[in-house]
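Data block below; observations after.
As you look at this complex, bear in mind that one protein chain is not there, while each of the others sits in place.
This part shows subunit A:
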Amino acid sequence: MPGATPEQAQVQILDPTSATDEEIDPAVDRDRIRVLSGATESAASFQFDGEDHTLGNALRYVIMKNPDVEFCGYSIPHPSEAKMNLRIQTYDGVSVYTVLDKGLEDLMAMCDVVEEKFKVARDDFVNKMEE
């Protein structure tokens, strides 16, 4: 199994409404993230637009797996607003941005492993059934 490096793991992010497979402008994703007021280098709350428990809880889990993290939690402030808040506090002045970045990387690497192992298990099962 190849080690998941960020370079090889990239998938194109296409605009689902575009007939010519245009990519979504990164500025769109930039605008979906906000750092809430009161943030310091080692403690910050992020707000993500259009995200919910699906990413919130999964991301909270991998970030909590990081030993530099003192606290990580997420909340959906209001059920009818598609917004997700993520709070990260770190030990020893470690930057919350690197922690968040590592969390996203780890989660993506985990997805690659799940995909790979699922395909192998499925193909093995199909072959076994055919015998």
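Couple of notes before you dig in:
Please note the rule applied: contacts are C-beta pairs under 8 Å (C-beta built on N, C-alpha and C of every residue); 3 or more make two chains touch, one makes a residue touch a chain; residues count from 1.
Definition applied: contacts and distances are computed from a predicted model.
Of the candidates "Transcription factor TGA6", "1296_t:CDS:1", "DNA sliding clamp PCNA" or "DNA-directed RNA polymerases I and III subunit RPAC1", the chain left out of this view carries the UniProt protein name "DNA-directed RNA polymerases I and III subunit RPAC1".
Remark: the residues of subunit A touching the chain excluded from display are 1, 3-4, 9-11, 13, 16-19, 24, 26-27, 29-33, 35, 48, 51-55, 57-62, 64-67, 69, 97, 100-101, 104-115, 117-122, 124-126, 129.
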